[in-house]
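Note that this complex is displayed minus one protein chain, with the remaining chains in position.
Now for subunit A:
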């Protein structure tokens, strides 16, 4: 070690000037070594490139000179400049007879060229020749090159020779041959799958070096397929035993520990083999236990082996005795002064807590020390540990800590990771929705552009749904607080787009909800947002739709609406926007402003984002009309299938062909969502002529497609086709579709509730912990009582009440009473808040996993329900919600919510499972337009219809009907569809 300390004699001349080094080379290296700036270095290297270009091109350069030039070439490349001009000389050098020259040639090639470089093909031949060499050093050199240069295509060229070399008499060759085979396995596992037995054979090689090397490929093989190697467990254990007992040659020792790197590799392999396998694990307990007992804690490498033992123990089937030893070792790491050992200790703790969570509790203070440590690496590792041990009792402390940390780092890679972890934990363990929203706000504010866009939608959904219990007060309180918080935040510069979308949506939906803020105030804020983010079309779209809602609610409430001048100019501007989506919204807004209170209330019901959209798939409300038509002599409808005598659509393709025969207007690409309901739908064709012609059909269709949320489009692929063929029943059945992210959130929600109720019932034990944490968080935890508080909040009510613990508990009790007071105050406050009752039935706040608020038993026949609804006055509202969704369509989120959250019959209440229906609804919309050949009905039409004094109900029925039809291509503009559908 003393010797090594002297390594730092900077620029000392060591053993320079060895064989074949010219003065020129020495000068070059010296000048590179003495540069003090990057620019200076670049100058030297550029000069060197010029020199090398001329020198290398000279055919009379002596070999030893050439070798030197190649090393200089290596410098050029290493210092970041392109040296491709010299590669070919390196390739030539590999042909040389002299081993040093040859190896230098290979070295330059392996360092500079990747395996797919064009020049490689020139080397394969040389490699083949060298593999046959009598000189084993040449063979080794060639095998080194094989590991770096042979790609999937050239493997067959050298494979037979490499396999042959596995039996070479020299151990160095065998070792490298094993690694060459390992490389082939990494590149193309299939190419060597028949040779795997060779690895097993080499494991028992006489030479420990070969055996040690063989562990590398075996580790990879076992990682991918554990079960095929269970028979080797005993062999590995025996090898490990022998290594640990010093049976290997002394020269493998490192710091008096026998072959530690081989031991570590063996322990890793044992960890894999013993994972979840009690029988295999039983063979390991003795040796691993022995190793932990006898380990040498004075050296790093001893600790490295010990740490690997802990990893192994935590991976294999647990054994109390060995586990205890591992826990002891972990606590030694944590108590160490060395940061490196602490780091390993935290990591080990994370592994062990998976098996027995109580281990972490013994090290509360050590963990908090690491969390407080200025060392970033240690801190991150600790966050990883906390992430692993999060539960509903400590989620608030942990997530708040994570967010505080997240705010202060610049590293986007890690920021993204920690943000998604925060969200994951919040979704999984959130004690209350209010807390969840606050947390999400923070995450969005600071990392909004880094997190998944679906999170924004989840947040909006939560605000719309509320707690899901039948407690409207609490819900509106939640919304008010959300609105309040957003109004505070909205003025801040540089908010991420995703967060602004949420803000706009919530302000639009609930900005004037509690009457605290006036419409002009909110709309002014929204205009500011649209103006401040004039380049972000999505935010603008959200803002306009929010404005639309604000004004609608105001009109519906019977107030006179005076548009703010800035708002008017904004709309003016958007009417001529390049984005058709923004145009559409602006036109809609204009149209709605012109309507009377009753119509507006129907179009844009307050807080209806969770309302149901009822679809009468059987179109039963048309029965009377059809009856009438038939009486007048019209032909009864014969379904397509019956007409062509095709009994069943089992094959999509055949249907497609069939369709193209019967309908000249249809284009193949749009056949996907043809509903099974076609028979009933078709009679509508006649009736739909009554629809008022549409000003701009393209416009309409485009908007609706663009509005279709991306996930539903992508998921509405072939699988959706099948679902839709199942027809209505599916809608009430089990949710059959969910993307991974969605499913987590869905699954999590019940958990959230559980967490909540649990807390309530368990009582203050957990909540006090939280309060304590809030208090302790702010003043940096330096004083030990505060640290203890944090510990208490992190690790929950640790039963092992040592003195410190109990003292912290006392402190905490104060907090409880305080919290109780506060909550009481809050309760009374809420009861005072005014809730604007809508003319509609109260918002049906569907909670996931709970039966619908409207309490229609899910077992009822949905059709009957629909029929019943249609005749009631209520149906107007329901259908109106449809209308809203239609007009609202570009507002993706409200659509999502509208369509999916509100199905009262959907007992499983999977909010997103219905989103596919929303997609199909939209397509249905346009479908109708296509069949008729004159567009669909947007708000503009709606208003026209209303203005013309048409029966309101008629319109609604049509509106609903339109939604049920599958999509067929627009005869007028098929390309538009193509683009939008992708």
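Observations, loosely collected:
In this text, a contact is a pair of C-beta atoms (placed from the backbone, for glycine too) under 8 Å apart; a residue touches a chain by one contact, two chains touch by 3 or more; residues count from 1.
The rule is simple: contacts and distances are computed from a predicted model.
Between the listed names "AP complex subunit sigma", "Regulator of G protein signaling 9 binding protein", "Phosphatidylinositol glycan anchor biosynthesis class T" or "Ataxin-7-like protein 3", the UniProt record for the complex's undisplayed chain reads "AP complex subunit sigma". Contact with the chain that does not appear here is found for just one residue of A:32, A:119, A:188 or A:453, A:32. Residue A:74 is the one among A:74, A:109 or A:221 that touches the chain missing from this view. Interface note: of A:308, A:581 or A:616, the residue touching the hidden chain in the full complex is A:308.
Where subunit A meets the missing chain, the touching residues are 3-4, 6-19, 21, 26, 29, 32-33, 35-36, 38, 41, 71, 74-75, 77-82, 98-100, 103-104, 107, 111, 114-115, 137, 140, 144, 147, 172, 175-176, 179, 182-183, 186, 209, 212-213, 216, 249, 251-252, 254-255, 259-262, 264-265, 268, 300-301, 303-305, 307-308, 311, 339-344, 374-378, 380, 413-414.
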